[in-house]
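All protein chains but one are shown at their positions in the complex.
Showing chain A:
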Amino acid sequence: MIKRLLGSRELLLAAVILVLAIVFGMLAPQFFSFAHMFGIGRSAVVLGLLSLGLLLVMITGGIDVSVSATAVASMYITSVALLELNYHGPFLLAAVLAVVIGAVFGLVNATLVTILKLPSLIVTLGTLTLFRGGLLAFVGSDRLRELPAKMSEFSTAQLFTLETGGRPAPFHVSVAVLIVIAVLLAWALRSTTWGKSMYAVGDDEVAARRLGVAVTPVKISAFVLAGALAGLAGIMSGALNRAADPFTIVGVEMDALAAVVLGGAAVTGGRGSVLGTMLGVILITMVAASLVLVGIPSAWRHAFVGIFLLLGLGIPALRQRRIEKARGMVVSN
C-alpha cells in the first residue's frame, strides 16, 4: 500500500510542486504570502474547470480540445444575451445559462463522436475552430466592458479575507466553487457505478460493452459534462475579468491537456484522477503566476507548459516499458 502510494503520480507531482515552491520562495520572499497563494488559487479556477472536463473525456478514452472555445462561446453568448435582455438578476442564473450553453456544445461533440463514430481529436479540433469562428461571425467580436452589474460584482466576491502583515489576502468564492466541484467529481469517479463505467469504457471499450456497460451514454455524459464545466469556466473568466472578450481563453486547452496528462491520465484512456489533475493545474498555474515574480519573462510560460506536457507523457511511458520488461512482456519496437 505504502509502496503503491510512493510510486503514485500524485505524490511525485506534489513533491515537484513543493520543490518548485521552495525555489520560488527563496528567489522571491513574497511567494509564501497568503495573498500570492490565494492569487494562484484564483488564477487556477478557469484552467481547473477546463481540465476537469477534459479529464472526464480522457478517462473514457477520448480527447476534447474544444473546451476553450466552448468556454469563450458560452461566456460571450450569455453576456450578450443578458445585456440584450437588460438583465439585473443574480449571477447564479447567468452561470446556469452559461453551463447550459456549454452542455449543448458538449452534446454537439458527443453526437459527432458517438453517432458518426469519428475520432474525438479530429471532431473537437473541428468544433474548436467552429465554435470560435461561429462566435465571431454570428454573435460578435466586440469586447464588452459593461457586463450586467451582478456579474461584474462577482469579481470581488471574496469568501473571506485574511489580514496578514497589513496586506489583505482575499480568498475568492470561485476557488471554493472549483474545490467543491473537484471533490464531487472525485467522489463520483471513485465511488459510483457511473465512475467505474467511465474508466471501464476508456480502458477497454469492447470489454465494457460485453459486460453490459451502456458505452454510448457514458461517452455522451463525459462530453456533455466537459462542455458544462467549460461553460462555467467561461462565465467565471468573464466575471473575474469584468469583461466579455471573445478573444480570451485562447490556447488554454493545451494547458489543460498538460495538466491532465501530468496528473497521470493516459491518452489511451482508462486512467487519470481528479487529485492528479488538480495538482497538475496547481503546478502550471503556480509556475505561470510566479515567473514574473522571480524575474523570468512571462513568454517562458508556454515553453514550461510544453516541457510539462512532454514530461507528463514521457515518464509513464518509460515506467511502463520498464514494468513490461521486468514482467517479461513483449516490448514491441
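Some observations on this one:
By our rule, a residue touches a chain if its C-beta (ideal position, glycine included) is under 8 Å from a C-beta of that chain, and two chains touch if they have at least 3 such contacts; residues count from 1.
One rule holds in what follows: contacts and distances are computed from a predicted model.
Missing chain, UniProt protein name, picked from "Putative benzoyl-CoA reductase, bzd-type, O subunit", "Sugar ABC transporter ATP-binding protein", "Phenylalanine--tRNA ligase alpha subunit" or "Thiazole synthase": "Sugar ABC transporter ATP-binding protein". Among A:S197, A:T248, A:T277 or A:S290, the one in contact with the hidden chain is A:S197. Considering the whole complex, the residue from A:A21, A:L135 or A:V213 that touches the absent chain is A:V213.
Although one chain is not displayed, its contacts with chain A can still be listed: residues 1, 4, 188, 190-194, 196-197, 199-200, 202-204, 206-214, 217-218, 266, 270-271, 323, 325-333.
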